[in-house]
Structures are given as structure tokens and as C-alpha cells.
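One protein chain is absent from this view; the other protein chains keep their places.
As written, the chains take the letters A, B, C, D and E, and residue 1 is the first residue of each chain.
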Amino acid sequence: MKHTTLLTKQVTFAASHRYWNPNWTEEKNRRVFGKCTSPYGHGHNYVLEVTLQGEPHPDTGMIMNLYDLKPILMDVLADFDHKYLNEDNPRFKHTIPTTENIAKALWELIEVRIIENADCALYKVRLYETPELYVEYWRES
Amino acid sequence: MKHTTLLTKQVTFAASHRYWNPNWTEEKNRRVFGKCTSPYGHGHNYVLEVTLQGEPHPDTGMIMNLYDLKPILMDVLADFDHKYLNEDNPRFKHTIPTTENIAKALWELIEVRIIENADCALYKVRLYETPELYVEYWRES
Amino acid sequence: MKHTTLLTKQVTFAASHRYWNPNWTEEKNRRVFGKCTSPYGHGHNYVLEVTLQGEPHPDTGMIMNLYDLKPILMDVLADFDHKYLNEDNPRFKHTIPTTENIAKALWELIEVRIIENADCALYKVRLYETPELYVEYWRES
Amino acid sequence: MKHTTLLTKQVTFAASHRYWNPNWTEEKNRRVFGKCTSPYGHGHNYVLEVTLQGEPHPDTGMIMNLYDLKPILMDVLADFDHKYLNEDNPRFKHTIPTTENIAKALWELIEVRIIENADCALYKVRLYETPELYVEYWRES
Amino acid sequence: MKHTTLLTKQVTFAASHRYWNPNWTEEKNRRVFGKCTSPYGHGHNYVLEVTLQGEPHPDTGMIMNLYDLKPILMDVLADFDHKYLNEDNPRFKHTIPTTENIAKALWELIEVRIIENADCALYKVRLYETPELYVEYWRES
Partner (left out) sequence: MKHTTLLTKQVTFAASHRYWNPNWTEEKNRRVFGKCTSPYGHGHNYVLEVTLQGEPHPDTGMIMNLYDLKPILMDVLADFDHKYLNEDNPRFKHTIPTTENIAKALWELIEVRIIENADCALYKVRLYETPELYVEYWRES
């Protein structure tokens, strides 16, 4: 009989963004994206939950030591925290920084680092844009 | 390699309800349901989380636009918000409005509307009766 | 140099209520109170914060022992928790159970019990109807 | 014996801002404001609590009807919500949009509207930049 | 077409713990566990979410009555609440009381009691050490 153990760490960052599709007229952008087209952007306190799957190590009782996980997350978030994503983060030059797309970007950046540095696997990311709106992203097994 | 993307939107409503099984004696109702049998009902600030599964559309970066989702949820909740569920909502004439049964009712009402109006699928509903008690309901794949 | 020490204990209860002024027409009630006139009422998870002022006792380091405070609060809330306030609580036969009026009623009921049972004073009550709406009530010094 | 009754309504808005003093060198701005000098700004989910003082009206049991208060707050927040405060809001052309200064601006804008429209008084505004940082602003009596 | 219904109840307890591997030097314990090696321990307000899977009973509309579930949880938590886990709970004499290991212990203790007392199944436990860190544990099907 096998059990699953997941560890989730929550971190926050503050960023701003704008929803704008350059292939559309301004009128269509306004109709679809509403207030989110505001030209200089607007912002959020994003909350990121990173979930790891693995076996607790017999020596430490931990899937992954937070002293090892936190620097990875801080490193990845350096291009997101206190940034205007559309201008400051090259991933969003041609991709609208919706919660869906930011979650996907964070999954990709974090997964590489977990593979390189840890014995556990990235299981899921959850990204809250506000306390009432969040996206989850994971790889299907 | 395929990934899953989920979008969750949280909305709230205030309703009241009473737990009462008409096939039981008053004494048995009191023993099983305790304070929840109080004859005129009592109430809660319900918190509903609606989770959609789909692919972010390349034009918008969104699984479903909140400007499209919110009117559906407001419409469905019109029979729940500021209502005494046992009297005001026909679904609970013969069904006790427990959190389990309210969650199931909301799934059925929302699923129809998502199928009619969106390219994504309803994945799960989660209904909080209080911050310490919630029910989740979804279709097994 | 004198300092103030306050102790606040939070408790919750679930109740339902209806806003209705019997001196008004139904039309005026609807215009003023909107969805809150729904005839069978609707409900909330109320959160009550009770704040006491006093000097921590040198033997216990406490303004008031929670083992003494909690039974008082449970006792006072027996007429509010899992009740339809308009029908079940005599204080709201002729008084609309708004958050303002419920907070005042709770102040009066709790203050008597603190005066009888404790060396500290009731300083304030705060009553949340929802996490986004609350009333505070206290006696001006 | 007189009592004080306060009513507090919480609303949220999403905005972005940048900390920058044009009289300082870039180096000094960076030293004082750190990541908050990021040139295109960054953002937050601001939470505003507006507190009113008054007597509950005998006809309604309310200090102020939320149906009257909410349009005022939505109207005032139209220049803040989904805006880059430094560019989009004329109040912050020459004033750094710190939480302290935004709270003061909101007090002034809301107070005028309460005086014009209500029988109660604005008692306090509290503005959360994040759940861990907030400013309160009121007039000394 | 089959659906899944889950019921989750949240309870809290306060405990303290220390991270220490007796097979390691003090220096290695400090390097790996940092502040968590503090010799007399430190503590948390743990939040436990217990999730049950089952069919709502037609008579009650409930997967399991909270009046039946709560005594089981209180009973299980008697060895955890207001305890120093390393000294007071025999399970952690030779096992480091990390969130991973506490979650596993709670799963095992609660599962036995659910099997004995209820028609539903334990589906998952989630244990928050802080609001920013939690572990989930369940049996793979």
C-alpha cells in the first residue's frame, strides 16, 4: 500500500501587468479586457503556492528542506517581484501576462531548478492573482 | 507531454437553511441534527469556488473570461443568495440543504451553463459553509 | 506613566435575519433594504470580538482567564447562535436586527455579565456580519 | 451615558505605483526605496476599510445604508482601481504614492462625499497595501 | 456517470516540537535544521484539514455527521494539542516531528477510527504548520 506525500510552500510577490492583444483594435481590447487594458498597467499581490511530491528523507523527515527551496523560489521570482511584467520580463513581450500564463511560466522555471537540485518532483503550482481568483498548473502523469 | 490548467473563481452568498427530515420524529431530528433543527432556520456566509479546466486561448491567454463567467454565476446564485433555501429554492423542498446537497445542486446548475457558453469544462465546485467546513463535488473521469 | 492593556477574544455564531420595517409599505421596504427583505430571511457566519480592559493579575499574568470568559460568551450567544433573530430572539421583535443593533444588544448582555463576574471592564464589541462589514460599539469615557 | 457606534465597510482595488523622488539621484532613490523604484512600477491588491460614526436611524437600524455608501466608494475609487497611480491619478504627479499618501487622498475624497450625502461622519480610513502593512488616517477631535 | 463528493472539516491545535537527529553532530543539526534545533523547542498553531469521501446518506444529506466526526478528531488530537511532541507523544521519540511526519501519524490514527465508526473513507489529511506551509498525505488508489 503506497501513500502520497506533498509539501506546499507559499510565497508572495507584488507585480503589475496589462492585458493587451496587439493584433486587435483598441476597441476590441477594451471590450474583451475591460479595465485590464489600462495603458500603464495595474497590479496585484500575487500569492504562489509551490507543491512538491516525494518521500520524506529518513534522516530529516522532510521531502525538501525549506532552506534549500526558498533560495530557488527567491531566485525565480527576481524577474517577477516588483516588476511590470509586460516590460520587465522577457517572457511577456509577446504573451499576455494573464494568471494562466504567469502560472505556466513559473512552473517551467521552477521545475528546472527542482530537477537540478532536489530528490523530489514539482507536483503543482497554484497562483493567486487575488484571494478570489487563482490558477493551478501541473503535468499530467 | 501534456499539462492541466485550472482556473478557480470564488464568489460568496448569504443564505439560511434548516436541517429537518419529515419522516423522523422531532426527537430524532434533534438528536441527529442538534441546533441545526431550529425551526426558523439559521444562516451562513457561503463561499463558492468554481474551477474550470481548459486550454488558455492564444488570443486572450485565458481559459474563460471573467466577464463571461461572472454573469453565469450571479444568475445561478439568484435562487440562493439572500434566500431561506428550504422555502425559497424548489430544489430543497424534499432535499435537506446540507453543504453536500447544495454543492451538488450548484454543480448541476453551473455545468449546464458552462457547456452552453464556454469552450472549457467545469472541473470542480467547492462550497464552504464556514471557513472550517467545506464540500467538494466533481464528475469522475 | 500608565499603560492600557486590552484582551480580545473572537467567537463565531451562525444566525439568520430579515430587514423589514412594519411601518413601511412593502415597496418602500424593498427600495431601502433590497435583497435583505426576503420574507423568510437569510443568514451569516457572524464573528464577534469581545475586548476587555484591565490589569494583568500578578498571579496569572491575565486580564481575565479564558476559562471564565468563554462560558459567559457561550451563555450570551445561546439566544443568537443557530437562530432566526427576528422570530427566536425577543430583542428583535420590534427592532430590526441590523449589525448595528445586534452589536448593541451583545454589548448590553455581555457587559452585565463581565461586571458581575470579573475584575476587568468590557471595552468594546466588534461584530462582523461578513469579512467585509463590521460594527464596533463601546461606551464613551 | 453615551455610546459610540462605528460601521466599517471593506472594499478592494488593484493598482500599481512607483516610489521615486525626482529631487534625488537614481542612486539615492535606489538606496532609500529599494525594489520600489523599479521604473515601470509594480502593484498591489489594496484593501480599503472606511469607518463611519453615527447613530443608527430608528427607521432602518443603520448608520448609513450600504446601498448609499457603495456607489460613493466605487465613484471615488474609479481613479485608483486598475490604474498606475503615478501616471493615471493627478494627485500623485508630485506626491509619491506611498500607502500613507494614498490613505490621506482617499480620506479627503471620501469625506467630502459623506458630508454631502449622509447624516453620519467619516471616522477613519484604513488602507492595506498588503495583508502585513497598513496605514490608518483620521481627523483628531 | 459517477460523481465524487468530499467533506472537509478543519480543526486546530497548538503544539511545540524540535528538529534534532541524534545520529548527527550538533554542528550538522544546526546546519541542516537552523533555528528549528533550538534545545527546548518552539511551537505552532497547527491547522488540520480532514477530508472524507462518501455518498451523502439519503436520510441526512451528509457523508458523515459532524457530531460523530468531531469527538473522533478531539480524541486523536488529545496527544498532540498543548503538547511538546518530542517528549509527550511516543510516536516522536525516534521520529523527527516534521510536518510530513505529523501528517502521516494523524492519517494513521484517524483512518483507523473512521474505518471503525463510519460508512465513508478517509480521503486526505492536510496539515498546516503555518498559513504558508502545509503537507498533504493520502493513500494512492
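Throughout what follows, contacts are C-beta pairs under 8 Å (C-beta built on N, C-alpha and C of every residue); 3 or more make two chains touch, one makes a residue touch a chain.
Here the structure is a predicted model, which means the values were calculated and not measured.
In the whole complex the chain that is left out makes contact with C, D, E. Note on the undisplayed chain: of the listed residues D:L6, D:L77, D:A103 or D:C120, the one touching it is D:A103. For chain C, the residues touching the chain absent from view are 1-11, 56, 59-63, 65-67. Mapped onto chain D, the interface with the missing chain covers residues 19, 21, 23-24, 32-34, 95-101, 103-104, 107, 131-140. Counting the whole complex, the residues of chain E in touch with the unshown chain are 12, 14-17, 35-36, 38, 40-45, 81-84, 86-88, 130-131.
Just so it is clear, only the chains that are shown with their structure count from here on.
Here the spacing of chain B and chain D, counted between their Cα centres, is 34 Å. The distance from the centre of chain D to the centre of chain E, each centre being the mean of the chain's C-alpha atoms, comes to 41 Å. Distance from the chain A centre to the chain B centre is 28 Å, each centre being the mean of its Cα atoms. Listed for chain A are residues 131, each touching two or more other chains. Taken pairwise by the contact criterion, the protein chains fit none of the simple patterns, being neither a path, a ring, a star nor fully connected.
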